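With one protein chain removed, the remaining protein chains of the complex are shown where they sit.
Up next is chain A:
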Amino acid sequence: MPSSREAMVHRGDEDEVCPVCKSSRYLNPDMRFLINPECYHKMCESCVDRIFSSGPANCPVAGCHKTLRKNRFRKQTFEDINVEREVDIRRRVMTVLNRREEEFDSKLDWDNFLEQREEMIFNLVNKVDVAKTEANLQKYAADNMSSIRANQALEAKEVTSFQERQNQEQELARMRRQAAREEYENERKEILAGREDVLTRLASGQPADAAAIAREGQKVILKKSSARRSEEERIRQKQAALRGTDAKKPGQTTATTAEEAGSGLIKGLKKVKTPEPEKPYDPFGGMVPNKRDYYSLQDDYPSSYLDPIRQDHRMLAGGYDLQEYYSRTLLEAFAGLGCFIDEEVSKREANSFNFVKPVGTHGALAATPGSQGDK
């Protein structure tokens, strides 16, 4: 491939002249032409080195005032500079507008998108409404940075997986060929061995058996070849099955990962439901374990009654912890301080009107098992 491109590039170059330094290929056979996608003016490598080595400079072609940089210079791929330019533009637009078909609601929307993209490319190539189109494109790129990047990553992945598959298939084909070759070789050897066997037996055996021995030898060869054929069949089937699974795989890689649907430029994008990010597991369900509202627990409370315990090994050895006592007493000191029973209970009774009374009377009945006798 590169060699053919090289040939193409050099095809009509015999009388080419660098528009900047006017040296021709005739004088300098190693001369190579480079272009810059800013203005697509052609110039030779030595001119690029000379003019742009010391940083960006204006294009030396008369009338063109574009500022060029050395690192953007590259070899021309197509002979026609217009084609070259269009391909460049197309590539640039395609990297930005890289929506995928599965991101659209309907086929119509996808087609509309494709048409829109083509129109933009056309505009840029033919210099119609360039400023507006460029603005649109830039705005879109800024708005949809993440989805563009995601789609790029997806594409890159697809390319690599495709390449992998290609390699795999080639490898398989190579192995198949090798197996077939070995097969053939084996077969040939066996036929030879069989023939030799028959000959030795004929030589050592009775003349009357000759026909029988010859028939037998034929049969053995036939049997072997048929066994081989069935073996081959089996292998082929296995390979077919293998290929089937290979064919299924690429389907899985095309998962939609578009993020935001609200791009003004493109219509008909699917509403993307970003899955709620899973919250970190909270064993207390939002409660802070040692949070208290009425008091803050201290490590130590002065008390003539409790202090001796700190030194008492008999109590401490058993695992007694004064901290437990502190936390329990203080919790009990304030648990329910803000519960106003007259309010809360009456509310509770209002909510479930026959809550207390039936239970009470029921309790009274249940608590008097002898009450059957009373009635």
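Criterion: contacts are C-beta pairs under 8 Å (C-beta built on N, C-alpha and C of every residue); 3 or more make two chains touch, one makes a residue touch a chain; residues count from 1.
The definition used in the following text is that contacts and distances are computed from a predicted model.
Novice: Can you work out the missing subunit's protein name as recorded in UniProt? Choose among "RNA polymerase II holoenzyme cyclin-like subunit", "Vacuolar protein sorting-associated protein 35", "DNA replication complex GINS protein PSF1" or "Prefoldin alpha subunit".
Specialist: Hidden chain, UniProt protein name: "RNA polymerase II holoenzyme cyclin-like subunit".
Novice: Consider the whole complex, including the chain that is not shown, and state which of A:27, A:240, A:287 or A:317 touches that chain.
Specialist: Candidates A:27, A:240, A:287 or A:317; residue touching the omitted chain: A:287.
Novice: Could you tell me which of A:29, A:280 or A:302 touches the chain that is not displayed?
Specialist: Missing-chain contact among the listed residues: A:302.
Novice: In the whole complex, not just what's shown, which of A:179, A:214 or A:335 touches the removed chain?
Specialist: The single option touching the absent chain is A:335.
Novice: What residue numbers in chain A mark contact with the hidden partner chain?
Specialist: So the residues of chain A touching the unseen chain are 287, 291-296, 298, 300-303, 326, 328-342, 344-346, 349, 356-357, 359-361, 363-364, 366-371, 373-375.
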